[in-house]
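Working notes for the structure below.
Note that one protein chain is taken out, while the other chains of the complex remain in position.
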Amino acid sequence: MVRVAVAGASGYAGAEVLRLLLGHPDVEVGALTAASSAGTPLGQHAPHLLPLADRVLEPTSAEVLAGHDVVVLALPHGSSGPLAAELGDEVLVVDAAADHRLADAAAWEAFYGSPHAGTWPYALPELPLAGGGRQRDALVGARRLAVPGCYPTACTLALAPGMAAGLCEADDVVVVAASGTSGAGRAAKVTMLGAEVMGSMSPYGVGGVHRHTPEVEQGLAAAAGEPVRASFTPTLAPMPRGILATATARTQPGTTAAQVRAAWQDAYADEAFVHVLPEGRWPRTKDVAGSNAVHLQVALDERVGRVVAVAAVDNLVKGTAGAAVQGLNIALGLPEGAGLSAVGLAP
Amino acid sequence: MVRVAVAGASGYAGAEVLRLLLGHPDVEVGALTAASSAGTPLGQHAPHLLPLADRVLEPTSAEVLAGHDVVVLALPHGSSGPLAAELGDEVLVVDAAADHRLADAAAWEAFYGSPHAGTWPYALPELPLAGGGRQRDALVGARRLAVPGCYPTACTLALAPGMAAGLCEADDVVVVAASGTSGAGRAAKVTMLGAEVMGSMSPYGVGGVHRHTPEVEQGLAAAAGEPVRASFTPTLAPMPRGILATATARTQPGTTAAQVRAAWQDAYADEAFVHVLPEGRWPRTKDVAGSNAVHLQVALDERVGRVVAVAAVDNLVKGTAGAAVQGLNIALGLPEGAGLSAVGLAP
Amino acid sequence: MVRVAVAGASGYAGAEVLRLLLGHPDVEVGALTAASSAGTPLGQHAPHLLPLADRVLEPTSAEVLAGHDVVVLALPHGSSGPLAAELGDEVLVVDAAADHRLADAAAWEAFYGSPHAGTWPYALPELPLAGGGRQRDALVGARRLAVPGCYPTACTLALAPGMAAGLCEADDVVVVAASGTSGAGRAAKVTMLGAEVMGSMSPYGVGGVHRHTPEVEQGLAAAAGEPVRASFTPTLAPMPRGILATATARTQPGTTAAQVRAAWQDAYADEAFVHVLPEGRWPRTKDVAGSNAVHLQVALDERVGRVVAVAAVDNLVKGTAGAAVQGLNIALGLPEGAGLSAVGLAP
Partner (left out) sequence: MVRVAVAGASGYAGAEVLRLLLGHPDVEVGALTAASSAGTPLGQHAPHLLPLADRVLEPTSAEVLAGHDVVVLALPHGSSGPLAAELGDEVLVVDAAADHRLADAAAWEAFYGSPHAGTWPYALPELPLAGGGRQRDALVGARRLAVPGCYPTACTLALAPGMAAGLCEADDVVVVAASGTSGAGRAAKVTMLGAEVMGSMSPYGVGGVHRHTPEVEQGLAAAAGEPVRASFTPTLAPMPRGILATATARTQPGTTAAQVRAAWQDAYADEAFVHVLPEGRWPRTKDVAGSNAVHLQVALDERVGRVVAVAAVDNLVKGTAGAAVQGLNIALGLPEGAGLSAVGLAP
């Protein structure tokens, strides 16, 4: 059995990692840590995790996290680097925060306003790379993993097939994505109260300032083999979970609908969790709720010369905790889908 | 492997049975049947069930359903009796409809307006019986099972401990329960449109006319050892899943809060799926979403002489499909929790 | 024009008072005050109130509130007594908090744990009183008004006709009510985050401890002419607004359905805002959203000897701000419905 500790267990991401680990056949749940919630039972924060309800949260520290095979960090940005350094190279550290996702230090500094902490293997295994191969290869045997952001997961997987196949232009991607409100985390804020968000859609981080923007561009560039420029607008939707990303790119002249369809189907034909739906059916976030699946569909709008690809993911699963588990499975040589499901909870 | 056929696979109950069976280690999914949807792929109706998306629904008939170890019937009321007769006694038939739940033929006829089809073992294993024992015993080795209704599951488990312990009076139970809208099924109705139900609460079947009323009374009577009379009011809540049942009964004079707490805790201490929460925490339907768990809490209102017990269940899992799977596990001698989880999907 | 100041303008209740006053033909909006939000524009807190978006909130004090014809206090409990004393007797003070609702000082102290601040006329004009008459009479010319609580408004109006007509027993009322989450106010709390409340029902204040309990009993007692004992259980529903109260009482022996129907219809036949629906139609909270209307329906469950009455109100309108406006209209001799609507916002 692999012993896994989870830091930040009282937040949405940490609790979701635990939900998945409870169903993982090869994993034993080790230490659970928190910041301000240390000393309280997990059941007070996550009563849905019945088997762990009486486990008391410990303070987050290298001492508490040491001695595990895997440490999953579900902490605010800026915490993972120092902690990982203390944990040593033999421990697999899976970071759900943004710190180690970007390869471009300048982009990091421009969007996050702090020094770059270095780059870890980016745990989006299904990403097709320019020139062939998958991002999966970079994860095998790794001892550090950067879990992709929830929006970038959806946006990158949505358009990567067209980029990798050379059907899409790289310089004018436009993405508008809707996220469930768990994406904003579990901190108490007036703007995130149920009474404020139910029945309402609203955008935020508009105009190219959202921090996931360079990550979307980085992922698509890996598929395109050239720099990508994207307009990214996130919106908040009145649902607890789920991301629906609508991503468009201009197509190369002469691109046909058949080419588009083939590129998307081929890209993910061997992937267990990324599913291009049959023609005529479009993704719904509900269909991937609680699952690690990505539902995808694509259409060519010949009139305007753009391809429109739509991806649905569960922001807390494939967008966070599922990616962490899938990544640790690959890194450790476990079956890639262990503890994960491709079946969503609908209706 | 146990081969299981599901009749009514395109409805909410049938699809939920399939969701659970896909995760059941001892089950192979056999024939899937439907009425008007026969001939179409399951993925058109239940795209969240990815591994079965391409399976084509067959017409519901004894021929198609024959040759399985288990047949789960998720059909409208009135269909299961004739079908079961054709299937033979060696097949385990699990009926998710109401037809075989009630022992009292007169109550059946009064509430359903049709001839009584006979009584099958009632698949609510955790129900404590007057004089000791559990309803579970009646399910071992059974070849016919009646799955309890969703409301009765929540209402009965909520108050049964007080009835079995002799702390509650049987003649003036009052229950008000809120259900997610999947409880109304998957038929197209204007009153169940999203635009109608979102943001709205409303009652229905008020004044003792809802068909689950005699079933609630029957379950509680089994615990009390005497007839129970209940006022039952169901309401529709703006959520897709979940039942929250608030059940009250007058207490015997002199009943103390400690007695109440002990009765509820003792009743379910050995039950894997029924959980009395720590004092001060109250059930939320979200915490049992997708799970077979029941979250319970109870309080004594000494001022008015009533106990108030609240139960949360997922109407489609413990309230339907989970009960079916739990029942077939018991009947066939499989581990009772196989294919079931006590962990909900929150937030 | 009547000049009205609103204290607590950045909260849900205060903003809703302003929403109504903006449509009131005889009112001019005066000072707007807040506590921690003082110094900020109202548009930052209530962007839906476009015509007042640039108005800057002032600190709540008697100096700022002085010089108006009416002062509406939408403040936390405990603040209104001292402020009102400073404002003088010629100002109409409408208190949306609980401080002055209860006539029974012992009940106040038992449920609120602080000294009783005295009793003001209770602004539930439609309440039929034992022995004839309406609560409306107590409001004419008043210079102090206590706005009823949201739950008590729905619960009291639901059952009062049966109490006033002598059809219901007073000693075993049972009420279960569901409220939209705006009822919890606009303070930032983890438990009230959208991700926590969407898709979930949960109870709170169970076992007779919710502070609205003695107020429900007081209102029903006024109709019954004798003390009333009620079990009251509030629940939180996944919607921003609305209360659905399901209230039951045992009926006197021999009570008929026709008597019940007549009692309820007669009680509110002349009321513009309280509407008993045609037989067979049940209230939905959505139908009263944004309106001052109460939708009611009632049924006699002869089998168990209980009447079940269900009321839907908008907790922020008839349950708070609408009652404040209706009350000030009556007190000042304006048309009772000025600034109020009986038309809800559906779907």
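To keep things simple, chains are lettered A, B and C as they appear, and every chain counts its residues starting from 1.
The rule is simple: contacts are C-beta pairs under 8 Å (C-beta built on N, C-alpha and C of every residue); 3 or more make two chains touch, one makes a residue touch a chain.
Just so it is clear, the structure is predicted and the values come from calculations on it, not from any experiment.
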_Touch partners of the unshown chain, restricted to the chains that are shown, please._
A, B, C
*Pick from B:Gly81, B:Pro125 or B:Gly180: which residue touches the chain that isn't shown?*
B:Gly180
*In the complete assembly, which of A:Ala15, A:Ala117, A:Leu300 or A:Leu332 touches the absent chain?*
A:Leu300
_Per the touch definition above, residue among A:Gly14, A:Gly81, A:Gly162 or A:Pro238 touching the missing chain_ = A:Pro238
_List every residue of subunit B that touches the chain not included in the displayed model._
12, 180-182, 184, 186-190, 192-199, 238-241
_Need a quick check: the contact residues on subunit C for the chain that isn't drawn._
12, 15, 19, 22-23, 43-44, 46-51, 182, 198-199, 240-241, 275, 277-278, 281, 284, 286-291, 293, 295, 341-347
_Even though one chain is hidden, which residues of subunit A still touch it in the full complex?_
172, 174, 176, 178, 180, 193, 195-196, 198-204, 206-208, 229-231, 233, 235, 237-242, 244, 246, 248, 250, 282-287, 289, 297, 299-304, 306, 308, 310, 312, 346-347
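Assume only the chains that are shown with their structure count from here on.
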*Interface ranked first by C-beta contact pairs*: B-C
_Same or different interface residues for subunit A and subunit C, judged by whether over half of the residue numbers are used by both?_
same
_Taking the mean of the C-alpha atoms as each chain's centre, how many Å separate subunit A from subunit B?_
36
*So, what's the distance in Å between the C-alpha centres of subunit C and subunit A?*
45
*Where subunit C touches two or more other chains, by residue*: 180, 193, 195-196, 198-199, 238-241
